[in-house]
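With one protein chain withheld, the remaining protein chains of the complex are depicted in position.
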Amino acid sequence: MKEVAIIGGTGYGAIELIRLLQAHEYMHLKKIISHSQHGQQITSSYPHLHGVIVEPMEKLDIESLIDEVDIVFLATPAGVAKEIVPLLQETSLQCIDLSGDLRLNNRKEYETWYGKEAAPQKTIDAAVYGLSEIYKEEVQQAKIITNPGCFPTSALLGLIPAVKHRIISLDSIVIDGKTGVSGAGGKASAMTHFSETNENVKPYKIGKHQHIPEIEQYLSEIANESITTTFTTHLIPMTRGLICTIYGKLTKPMSTKEIIDLYQSYYEGHPFIRIREEGIFPTTKEVAGSNYCDIGICVDERTNQLIIASAIDNLVKGASGQAIQNANLMNGWEEGHGLGFVPVYP
Amino acid sequence: MKEVAIIGGTGYGAIELIRLLQAHEYMHLKKIISHSQHGQQITSSYPHLHGVIVEPMEKLDIESLIDEVDIVFLATPAGVAKEIVPLLQETSLQCIDLSGDLRLNNRKEYETWYGKEAAPQKTIDAAVYGLSEIYKEEVQQAKIITNPGCFPTSALLGLIPAVKHRIISLDSIVIDGKTGVSGAGGKASAMTHFSETNENVKPYKIGKHQHIPEIEQYLSEIANESITTTFTTHLIPMTRGLICTIYGKLTKPMSTKEIIDLYQSYYEGHPFIRIREEGIFPTTKEVAGSNYCDIGICVDERTNQLIIASAIDNLVKGASGQAIQNANLMNGWEEGHGLGFVPVYP
Amino acid sequence: MKEVAIIGGTGYGAIELIRLLQAHEYMHLKKIISHSQHGQQITSSYPHLHGVIVEPMEKLDIESLIDEVDIVFLATPAGVAKEIVPLLQETSLQCIDLSGDLRLNNRKEYETWYGKEAAPQKTIDAAVYGLSEIYKEEVQQAKIITNPGCFPTSALLGLIPAVKHRIISLDSIVIDGKTGVSGAGGKASAMTHFSETNENVKPYKIGKHQHIPEIEQYLSEIANESITTTFTTHLIPMTRGLICTIYGKLTKPMSTKEIIDLYQSYYEGHPFIRIREEGIFPTTKEVAGSNYCDIGICVDERTNQLIIASAIDNLVKGASGQAIQNANLMNGWEEGHGLGFVPVYP
Partner (left out) sequence: MKEVAIIGGTGYGAIELIRLLQAHEYMHLKKIISHSQHGQQITSSYPHLHGVIVEPMEKLDIESLIDEVDIVFLATPAGVAKEIVPLLQETSLQCIDLSGDLRLNNRKEYETWYGKEAAPQKTIDAAVYGLSEIYKEEVQQAKIITNPGCFPTSALLGLIPAVKHRIISLDSIVIDGKTGVSGAGGKASAMTHFSETNENVKPYKIGKHQHIPEIEQYLSEIANESITTTFTTHLIPMTRGLICTIYGKLTKPMSTKEIIDLYQSYYEGHPFIRIREEGIFPTTKEVAGSNYCDIGICVDERTNQLIIASAIDNLVKGASGQAIQNANLMNGWEEGHGLGFVPVYP
C-alpha cells in the first residue's frame, strides 16, 4: 500500500482524485493539502464527501510529505507546481502534476502562453508527459509525470495515429474543441456563472488557449517535424465532458473502414481507447465518469477530409483518471486498476 | 459467485444495474433479457457499454433462467413482473422486482392506481418490501423482494423516524417531491422531450401519482394507524436526482438539534443514511451516482413546522442501488458491497 | 413621452427593464446609472445589447435626475434604494423600487430579516405595494412604488383569493418555492456556479428567506388577522422561471371546479392572470419571457387539501415586467402596454 497526498485540495481535480482513490486498493489517501483552507474540513466546501473524508485539510509541509507519503498528486493552479516539484525532485517521492507547469519543454513558450516564469529546466527535463497510451514505457520509468491537459488528451489521442502514418496533410489540421464548464474549475466567475452559461455556446480564448503549444509540441515530436494547428475552444452548457472534432485533408484516398482499422490496430491492447464502428460517432455522455477515450472516424469523400471526434470526461481521462493510470504504470500495477468504472448513463 | 439475470434490459433501471454489477465481486451478470430487442446488442441502444457488454440480449425463457442463474432482477414496466415472478416463486431463485407490481398489499389498491389486474395474492404476500434500512431483517430472510419506488424511498426514509416517534401530527404531512427526468424512463414522449423539459419546472400527476398508496401503506404500517398524505411531484430539468421536501406539524415543541439527534440515533449503523448537521440541507448533486440518502432537518419555530429534505439518486438508492443492497442482505454479504461509490461531483 | 432612468444598471433587473422599455411607446430610456461601472458601455458586460444601447452608463446625480427624467426605476441591491428614494420623495418624480427596501411596514422587521437599518418611516409610509392585480387603485394614485419580490408575487397571487374567501385554514399554509438561478442575480458565487448548480436541486435559506415577512404582512392585511406561513425555497437548474406549490387545508368541502370558478371570478379583467382548467397545472416555461402569472388548482379530496401552483417568470412578472405594469397604472396608460409578449416557447 502506497501513501498518497493531494496538493490543491479544493479544486475539481483534487475532488475527482478523491473519488477515484476511494476505489483504489494499492493507494491510500493520507493527506489533502490546501493552501487556502488548511485546518478546515473539506466537507464544508464539498458536502458530498460527508462520511468519506473526516480528517481536516493540512498545510503544505515538505518535510512531512517526504516522511509520510510515497506519491504526490499536484492539482494546483498554474504556477504552483513549478515551485513545489523541484523541492521533491531529489527525494524518492513520485510526483504527478496535473497542472500545465511542466508540459512545455521550451521555457520561453511557457512564459509566452502562461504569462509566468517557467519551472527550472532540470525539472522540466525530468518530467515525462503522461499521455499513458502513447508514452507508456517512459511513464513506467518515470518519477515525475506531467499529466496532459484535457484538450490535448482528446486531440492527441484522436490525431496521433493519423499523423504518425502521415495519412493527413500536416498543415491542414483544424481542431474544434467543446468542453463542459467544470473545465474552468471551481472558482466563481462570469465564465462559470449559471445564468450566463446555461442555454449558451461560447467560443473563448480563440487563438490564445494555452493548450495550443502543448498539442503542437507533442504532435511535432510524433511527426518529427514542426506542426502548427488551428485550435478553438467552446464552452458548452454541461458540467462534464469534452469532445474535439478534428479535421485533416487526406494525403491519399482512403476509406473510413481502412482508417478505422488503422486506429484499432494502433490502439490494440489499450483498454481505455474505444474506436467506434463505421457510421457511429461517440458522444460525451458515453464516457461520463469513466476513463475512456472514445473515437469516431469518417472520411468525407466529397471533400477528401478526414473527420475524427474524440470524446473524454475532462475530469477523468482529461485529468484525475489519467493521473491514476499513470500512477498505476509507474508502480507496476495493472494499468486500469481502480479505473474500471462503467460510464454513468444517462 | 452467484449468476444473475436482468429482465427488462433496455430501460434505465437495467442500465444502472449493469453499471453497478460490474463493480460487484459476488454477482456475475449472466443474462440480459429483453422482450423487444432480444438477439440485438445492447450497445446499439447504449453505446456507452461498448466493450463492457458483448453478448446479445436474450429472449425470456423460464427454464433456462431456472437452470442457469441464481438471482433475477426485474426492471420491467408495470404489469410484467406480476406475470413472471409467480412462475419463479416455487424455485430456488431469488427475485428482486424493481417495478411497482408487488408493492401494494391490497390488490384493489393496485388496480385502482395502476389500472391493471394485480398479481396473485400469494405472490404479493411472499414479497418483502426492500426498504433496506427499515426492513433489514425481513430482507435477510426474503426470497422475493419488491424494491421500493424512488419517491417512496426518499419520503419514507425522511419520515419514518418522525412518524415512529410521533413527533409530528399524522394528519398534517405534506410531501413535495422533485425529480430528474430519468425517473420517467427512457421512452421518448412529450414529458421527456428536451425542448419541453429544459428550463422548466412541471408539476405532474397532482393527486394521482401511483407512489401515493405505497407511501401511505408503509407509513400506516409504521404508525400502526391509517395515514393519508398530501404528495405532489415536480419534473425538474436535470437527468438524475430526487428530493422530497417534507412538512409536518410538531406535536410538541422540539429543537432542530433534538430531532437531528433522534434521526442520527435511529439510523445508526446504516452506512447509506447521512444526517446533515444543523443549518445544512442536502442537495441532489451531493448523492449523484451513489447509494446515499442524505437528510436535512429544520424546525421552523415560527410555525411549529418540522421541515425535512431527503435526497437520493433516483436510479441508485431509488432503484438499482437499493436492489443490489437488498441482494447483498439476502445473501449474507456485506450490506454495502459493490456500492461504495463516492458521489460523482461536480 | 416620459423620460426614464434606471438605477443599478448592471443587474439582471435593469437588463430586463431595458429589454421591456425598448417595446414601450410612452417611456424613453434616458439614463442608465451604475455605481460600479459609470462611464463604461453596458455592452462590455452585456454584449447582447450591442447596437441597442450606445450611451455609456452614468454616475448617480440627483440634480440631473430631477431635471431630466420623470420616472426612476431602482434595480439596486438591498440597502441602496432606502438612501435614494427619500431624496426624491419631495420632487415630482415617480419612483419604482424593485428592491426589498420599502416592502416591510415595520422597520424592526426589515432590520431583523435584512440585517440593515430600515428606510425612514415616512418613505415607507408613502410607498404603495405594487402587486398590480391586488392594489390596482392604490398604485394608480401612487408616486412611490415598492415592487413586490419574485416569490411574494407568485405566492400572494396564488393565495389571496383563497385567504380572502377563508376557504383554507389560515394556520395551515405551506408554500414550497422553486426558482431559477437568475433570481440570485448576476454576481458570481458558489450559489450561482454552473458546475455546482447544474443537475442539482438545492434547498436554501430554509426558514430564513427575507420574502417570508413580506408574504405574511400582505396575507395578514388581506385576512385582517395575523398569519404565519411555512415557506421554503429551492434552487432549480434553469435560468428563468419560478413556481410556488401551495398547500392549505380546506375549511369546508369544495370541489376543484368551484375553486377554479372562484379564482376566475376574482381575477376577472386582469389580463396577466391565467387560471388553468381543471386537471391542468402550469409550468414555468409556459410563462417564460412574459408578464403572465399562471395558476393551477386542485383539491386533493383524500386529504382535504387545496393544492395551488402559481408560475411566473421571476424577471418579468416577478420584477421588471410588474414594474412596467405599475408605471402604466401610475400614468394612466393601458395596464398591459408594452407587455404583450407571448411566452418564448420552447
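We just call them A, B and C in the order they show up, numbering each chain from 1.
By definition in this document, a contact is a pair of C-beta atoms (placed from the backbone, for glycine too) under 8 Å apart; a residue touches a chain by one contact, two chains touch by 3 or more.
As the structure is a prediction and not an experimental result, all values here were calculated from the model.
Engineer: Among the chains present in the display, which ones are touched by the chain that isn't there?
Structural biologist: A, B, C
Engineer: For the chain that's not shown, point to the residue among A:Glu3, A:Asp176, A:Glu221 or A:Glu277 touching it.
Structural biologist: The missing chain is touched by A:Asp176.
Engineer: Of the residues listed, A:Asn106, A:Gln121, A:Asn200 or A:Ser265, which one is in contact with the missing chain?
Structural biologist: Looking across A:Asn106, A:Gln121, A:Asn200 or A:Ser265, the contact with the absent chain belongs to A:Asn200.
Engineer: Using the document's definition of touch, tell me which of A:Ile71, A:Met238 or A:Leu339 contacts the absent chain.
Structural biologist: A:Met238
Engineer: Taking the full complex into account, find the residue in A:Gln40, A:Gln89, A:Asn105 or A:Thr228 that is in contact with the omitted chain.
Structural biologist: Result: among the candidates, A:Thr228 touches the missing chain.
Engineer: Considering the entire assembly, which residues of subunit B contact the chain that has been omitted?
Structural biologist: 12, 180-182, 186, 188-190, 192-199, 237-239
Engineer: When the complex is taken as a whole, what residues of subunit A touch the one chain not shown?
Structural biologist: So the residues of subunit A touching the missing chain come out as 171-172, 174, 176, 178, 180, 195-196, 198-204, 206-207, 212, 228-230, 232, 234, 236-241, 243, 245, 247, 281-285, 288, 296, 298, 300-303, 305, 307, 309, 311, 346.
Engineer: For the chain that got dropped from the picture, name the residues of subunit C it touches.
Structural biologist: Subunit C touches the chain not shown through residues 12, 15, 18-19, 22-23, 46-52, 182, 186, 198-199, 239-240, 274, 276, 280, 282-283, 285-290, 294, 340-346.
Operating definition for what follows: only the chains that are shown with their structure count from here on.
Engineer: Find the chain most remote from subunit C, comparing centres computed as mean CA coordinates.
Structural biologist: Here the answer is chain A, farthest from subunit C.
Engineer: Go ahead and note the Å separation of the Cα centroids belonging to subunit A and subunit C.
Structural biologist: Their C-alpha centroids are separated by 46 Å.
Engineer: Need the CA-centroid distance for the pair subunit B / subunit C, whole Å please.
Structural biologist: Computed from C-alpha means, the inter-chain centre distance equals 39 Å.
Engineer: Need the CA-centroid distance for the pair subunit A / subunit B, whole Å please.
Structural biologist: Chain centres of subunit A and subunit B, defined by C-alpha means, are spaced 36 Å apart.
Engineer: For subunit A, give me the residues that contact two or more of the other chains.
Structural biologist: In subunit A, residues 12, 182, 186, 198-199, 239 touch at least two other chains, as defined above.
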